[in-house]
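Below you will find the structure I want to go over with you.
Heads up, one of the protein chains got dropped from this complex, but the rest are sitting where they should.
Letters A and B name the chains as they come in the text, with residue numbers starting at 1 for each one.
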Amino acid sequence: MSTPVGEEKEPLLAAEGISGHFGGLKALNNLSFKVQPGEVLGLIGPNGAGKSTTFNVISGHTRATRGRIYFRGEDVTGLRATMISRRGFGRTFQHSSLLRSMSVYDNILVGTMNGLRDHASRHRRVLETAELLGLETMLDQTAGALPHGRQRMLSIAIAFASRPVLLGLDEPLTGLNSTESNFAIAIIRRIQSECGTTIILVDHNMHSVMGISNRIMVLNYGELLASGTPAEIRANPEVIKAYLGDGA
Amino acid sequence: MGLFIQLLFNTLEIGSVYVLFSLGLTLIFGTMKVINFAHGQFFATTALLISSSVPMLTGPLGWPVWAAYIASFLASIVLIGVLSVGLYLTSFYRFTRDLLGSFTLSLGILFIGQGILLALFGGAPRSTPRLVSGDITVLGGVVNSQRLLIFIVAVAVTIGLNMLVQRSRIGNALRAVADDYEAAMLQGIRYRRISCYGFALGSVLAAVAGGLIAPLVSAAPAISDDYLVKAFIIVIVGGLGSIPGAILASFLIAAIESFGGYYFDLTSAAIVSNILVILFLLVRPRGFMGQAVKVV
Partner (left out) sequence: MGKSARKPSRTGAYIVAGIFAAVLIYSVSTQNRYGQSFVMWIALNSLAAACLRFVLLIGEKNVATAAFMGISAYATAIVTVNYGWPFIASILLGSVVAGVGSYLFGIVSLRIKGPYFMLIGFSFTALMGLIYTKWDYVGSNAGIVGIYAPPYMDGWLPALVVTLCGAWLLALYLCERSSLGKLFQAIRDNDSLVASVGVNIISVKILCLVIASVAVGFVGSLTAFTNTIISPPDFQFSVAVFLLAYVMIGGQSHIVGSVLGAAMLTCLDQALQGHSEWEQIVFGGAIVTSMLFAPDGLIGLWTRFVERLATARWNTASSASENHLSRGTGVSKQ
């Protein structure tokens, strides 16, 4: 059954009035947005705009002073990250997103621990996830010994192993060369189309983010500057000013 | 009121020895994140050395007590200083910031040390003549002169140490290393050298404590154990690596022993101390004044 044109589906995640100071210069101011099921939402903005902070707030790793967060219709404001993760929100981290001393297989296995109960289904899930992320030939290798690009794919594999409804990727393309970037982008597209997963993406590489996102949110100084399709954002004068400064 | 004063003086006396003993431990733990379980060995060695050399010097050689005492005290300090540097460079250096490794290593050193002390000095306790004898009455409480001397020396040492740590270059380096050793190295601080100094300094402090207590207690190889346990409690409650914390905690534990020991008994006092430690570790692992600790 298709949704009538013009009517919005129930958002997967909704943030309302998120505000707070988070140590140092980090602050968010009355941030509200929605994430629609099945979309790829890109979160961009200049350095210090509050992208990572926003990400941490919705995943439960940081608590906001004010505002509410709804995930799959439930009020999850103030819940810890473990609880939110169990409700179907998996995410990667910029740093230390791996179990360095353990094998690729075991890394992904740990990702499945929460959702699946029996050995056989976990094993199958590990193999499927590894294949999706291009890691099926290196299951025995130690995670710490993998090249950087593979490590990034592994951290996505760990987050995705439990087949979360919402997948958050924190700078997935950072440090990747162009081949690896294209590979990662293809995987992200595949996750969205084959598994119907909703994806939130934070990254500095504007070009790539514009390329894969259905919608973009631009943050600046902790506030929502603009929101819309990549084309709309590219043409938005405010956005251009924020990135390039006045007099551009 | 007289009782209270007396117990208070007892606290200060006991506390001073604890301060000297635990300052060294917190320094070593604070700068190098190394647990030296054998810390007590320096304490015991000094006590034993002094208690065996003083009779030899005063007897056959006819030295006055104070000269014999000071001479053997200084000789022991130098010996301990050299020994600790040697120990550090050959073994502990490999285990900086490795808790489990340094702990196990120091355990081995503890056994070797105790064995050597047993072989050299035998298990029987020895006593040393006091430096100053008699008691002084102050404010209605009786203070043993030797213990008063210890208190004075402890205060002097603490002030001296504090000045060293706060003002001197070495002190600055030690604090930098304790804070963030990588950054300190980037600043050009020679980590190996500084932590060696820190280790030697901490060990010498234990030696000083041992030397001061020699006239008061029967020195035997086993004395290190008692003090060691208390020292760890004090260091944790005070905060790892914090000098003011170690001082505070030393007197707190001494107070528990002094007052608790009088109104109840020593075992109960020890129980209270242990419960205190556990509560501290659960509620405020950093102790009174340590740095914040990452908790799950």
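Some points to look at:
Note that contacts are C-beta pairs under 8 Å (C-beta built on N, C-alpha and C of every residue); 3 or more make two chains touch, one makes a residue touch a chain.
Remember, predicted model here, so these are calculated numbers, not experimental data.
Considering A:N114, A:N205 or A:S227, the position touching the chain not shown turns out to be A:N114 (whole complex).
Of the listed positions B:L3, B:M56, B:L107 or B:A183, the one in contact with the omitted chain in the full complex is B:L107.
Only one of the listed residues, B:M56, B:L99 or B:A183, touches the absent chain: B:L99. Residues of chain B in touch with the missing chain: 35, 37, 90-91, 94-95, 99-101, 103-105, 107-116, 118-119, 229, 232-233, 236, 240, 267-268, 270-271, 274-275, 277-278, 281-282, 285, 293-296. Residue-level contact of chain A with the missing chain is found at 59, 61, 81-82, 85-86, 90-91, 93, 96-106, 109-111, 113-115, 119, 122, 139-143, 145, 158-159, 161-162.
Convention: only the chains that are shown with their structure count from here on.
Once the centre of each chain is set as its mean CA position, chain A and chain B turn out to be 53 Å apart.
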